[in-house]
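Supplied in C-alpha cells, the structure appears directly below.
For this view, one protein chain was removed and the others were kept in their places.
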C-alpha cells in the first residue's frame, strides 16, 4: 500500500515528531481499537453480559489479530473506515461461538473515537512534559542572561530599552498559558452504541460506560458525544494555542538573529547549498510555520464541528484528516522549541 | 465617512445582532477607551501620581469629547489606530496644564485592548443569558414532545428508532458545553505602558493595575499580555464553539424539515419571490452559515496569534478585523436559535 | 437600524476603501437589483412577453422605490434576503395591473447574483486601474533608484549583494501576475428562473439571457450558474492573489524600514501615543494584514462553494458574508500600496 495523503518523508526529520507520529500509525490505531474491544468484553463479563471465558478468548483473539493496515484495505475502501472490517476480522478469528459476544452493544464510532482519545491523551501528556522542559530552559536563560539590555521594538521599530528578562517573561507566559490549556483537556471514552442511546443495556448503560472508562484510563461524559464534538474542538484549540505560543518564540528569535541586530547567539543553524557563509535559523522559522499550519487546520477542524443527525460521515472523516496532523505539529513544535532554546548561547552581539 | 469593510446592511436583520453590534460601534469603542483613561487618572490620583483635581478635570474633558469617528479619521489614517488621535484630542480638550497627567505611563495598546475587553465582556454575558433561554426552551420541547418517536439517522441513512428526547439531549449537551466555555472566559485589563514593563511606576505598577482592573470590572493577569494573546484566542474559540453548537441544531432542523421527512413542524419560514408555495427554514440554514463563518474566521484569529517583539501592528490589526465579527456572529446565532426553537410547533408529521 | 456584523468605523480610514465600500452599500445593492428588474422588463418587451408600456411603467416604479434598507428590514428578517421583499414592494408600487409583468420568469437568485456581478465588475475594474498606477510607480522607483546596492537576504540572513532593481522586479512581477488574474475574471449575468431552467420561456430562454446580459454589460454562461459557483470562487481567488502580491511589498518594506537596516526612506508614518520619537511603517504592516485576512476568508468562500440541489440558502448566505469583504480588502490594499510607494523617498540609509 503506497496510498498516502501525507507530507513527504523528506520533511519528517524537521516537521515531524517520532513519538507522536508512532501513536498515529495504523498499528497504534488498531492496537488501541482492540484495547477498547477487549476492555468492553472484560467489563461486560463482570456484569454477566458475556461469559468470563468469552472475554478471555476475545482478548486472545485480539492479541493475534493483524495490525497491518494492508489486511484491512478492502474493507476500508468499502466502508470509509476500518472498524467494521476490524470487528469482522476479530469475530472470524474468535470463531462463530463468540460472535455475539464481540463488540456487543457497541458501534464503529465507539471504537474509533475511543482509540483516538487513548492515543491523543498520551501524545498530549508528552507535549505537556516538553512544555515543562521549555519552562525550565527559559528559567535558565533568564538566570544567565536576564539582566542584559535589549532594545524593545514595537511595530518593528526601536521603542525603548528593556532587559532580556522582559522578553523572556512573555515567552514564558505564552508557554505557561498554552500548557494550562493542554492540561485542562479531557479525554472521554466514547460509548453510545449504534445510535448513541446504549439501548442494548437499559439502565446498566451508564455504569458500564464508567467501568470501561476506568479500565482504559479515560474520562466520562454523562451523554454520548457521537455528535457533540466539543472535546475534539478543545483538543484542536489547545494544539493551535501551543504552536502559536512557541511560534512567538520562533519569530522573535528569527528577527533577533538578523545580522544587523545580533541580539542573540545561536549554535548550529541550517546550511545552504549555494552560500557557504550562511547559518540559517531554521528551527526558529519552522516554529512559525507550524503555528501558521495549525491556525489554518483549526478552521478545518471547526468546519467539521457540526455532525448532523446521529452520525456524520462527512464531518467525522474530516476530523480524521486534520486532528492528528495538528497534534503531531504541536509535538514537533515542542521538540523544536526545546532544541532551539538549548542552542541559545547568549543574547547580544 | 462611508468607508466600510462590512457586510451589506441588507443582511443585518438576519445576520446581525443589534445589542452586540452597538457595542462594536465607533461610539461605544471611544466611550470605553475614555472610561479607561478616566479610570487610569482616578486610580493614579489615589496614589498621588496626579492630583485629584486633575483626575476630575480629565473626567470632565472625556465626557465632552467627540465620539464621532469622522473627527478622528485623519489621525486613524495616519496611525492605523484611533488611540493616538483620541489621546491628543483629550489633551487638547483638557488644556496644556493637564497634558502630563493624561494617559500617564500608558500606551495605545492599553487603551485599545482594554476597550475591547470591556465591551466583549458585556456581549458575551448577553450570549450566555441567551444560551440559558435556549436551554429552557429545549427543556420545554423535551417535556412537550420528548416521548414522540424519531428515526435515528447515521451517515444520512435510517438507523434505528429513537425518541425525540434523544436528539434533544444532544442539542442541549452542545449548548451547555458551549455555554460553559463562554462562562470560563476571562477579560483581563491591559496595562503595560509603552513596552509592557510599566516602567513609569516601578514597584507600584502591579497594584495600580489591580486597582484599575477593579474600577473597570476586569480581570488581572500577572504579566502584560500585549504580545501574549491567549485571552483573545480563547474568546474566539468560545465564539466558534457557540456557533457550532447552535449550527448543529440548525442542520438537524433543516434536514428534519425536508418535505418527505416531516419530522418537525415550524411556524413562519422564509418566502420565495417566485414560488409562493414555499416556506423555507431560513433560520435553521443561517445557523449553519454562521457556524461555517466563525470556523473560518477562527483561522484568521489564530493566524493573528503571533505578535512579534513588543508589539505587532500586523497581527493586532488582523485581530480587529476578525474578532468583533466572530462575537457578533455568536450573538446573532444565539438570537436566531432562540427564535427558531420558539417556532417549533411539534415533531412528526 | 444599528444592526451590523461589521468592523468598527474607527478602522475604515485605514482598512477600508471609499469607492469600493459605496458599491457594497444597501443603496447600491438595491439600485443594481432594480437595474436588473428594469432590464428584464425592457428585454421582455422587445420579445412581446410584456408590453412596452408595462416595461416603461416598471422602470418608473423602480426609480421611485426606496433604496433605504430599513424599509425592507422586516422582509429580510423573514426571508433571509431582500429580493422577495423588494419585488413585492415594486409590484405594490407599480400597481395590480403590472404584477404579472414584474420579475417575470425570474427568481430571487437571478436578482441578487446579478446585482453582485454588476457591482463587483465595477470595483474590480477600479482595482485593476490602481494596479496599473502601482506598476508605473514601481517603474519610476526603478528608474530613480534601481542601480543602488541592496543586500539580498534569504531565510532572514544576509545572502549576497544585489541591486534595488532586483527586488523591485519581484514586486512588479507579483503585481503584474495579480492584475492579469483580475483582468481574466468574467462577470456573468445570472438568469435561470425558479429552478434554473428558464422554464417560463421555452426555447426563447437563451436569447433572452443574452440580451439582458448585453443590456447590463455582463458576460453570459451557457448554463445557469445558480449552484455552479466557480465565477464566485475565481473572484475570491483573484482578490486574495492581489492582497498577497501587495502584502509581499508590505513585508519587505516593513523589514527594510527596521532601524538597523535603513534600507528604505519613507515619508510620514504612524505616530505613537506614548513614544514621540517613533515613526511606524503602518501602511506596510497593514498590507500584510490585509493579505492574511483575505487568505483566511478564501477558505470561507471555498467552504461556500458547494451549493446543494437547485439552491443552497446556507452556502449562498456565507458567500454574502465573505466575498464583499474580500473585494473591499483588495481595493483597500491597492489604495494603501499606492500611498506607500508614493511615500518612498529613497533606498539605503
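Which chain is which? They are A, B and C, in the order written, and residues in each are numbered from 1.
The rule we apply is simple: a residue touches a chain if its C-beta (ideal position, glycine included) is under 8 Å from a C-beta of that chain, and two chains touch if they have at least 3 such contacts.
This one's a predicted model, so the numbers in the text were calculated from it and none came from an experiment.
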| item | value |
| --- | --- |
| Sole contact to the chain not displayed, among B:174, B:231 or B:281 | B:281 |
| Among A:44, A:131, A:169 or A:299, residue touching the chain not depicted | A:299 |
| Touch residues of subunit C, complete complex, unshown partner | 152-156, 159-160, 162, 166-167, 169-170, 173-174, 177-178, 181, 194-197, 199, 221, 223-230, 233-234, 237, 240-241, 244-245, 247-248, 251-252, 255, 288, 291-292, 294-299, 302-303, 305-313 |
| Interface with the unshown chain - residue positions in subunit B | 154-160, 254-255, 257-261, 270, 272, 275, 278-282, 285, 296, 299, 303 |
| In subunit A, positions touching the absent partner | 1-18, 21-22, 24-26, 29-30, 69, 72-74, 76-84, 87-88, 103, 106-108, 111, 193-194, 254, 268, 270-275, 280, 282-283, 285-286, 288-289, 292-293, 295-297, 299-300, 303-304, 313-315, 317-318, 320-322, 324-325, 328-329, 332 |
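The rule is simple: only the chains that are shown with their structure count from here on.
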| item | value |
| --- | --- |
| Inter-chain pair with the most contacting C-beta pairs | B-C |
| Innermost chain by mean C-alpha position | B |
| Between subunit C and subunit A, distance of the C-alpha-averaged centres to the nearest whole Å | 39 |
| Shared interface positions of subunit A, touching two or more other chains | 154-156, 159-160, 255, 296, 299, 303 |
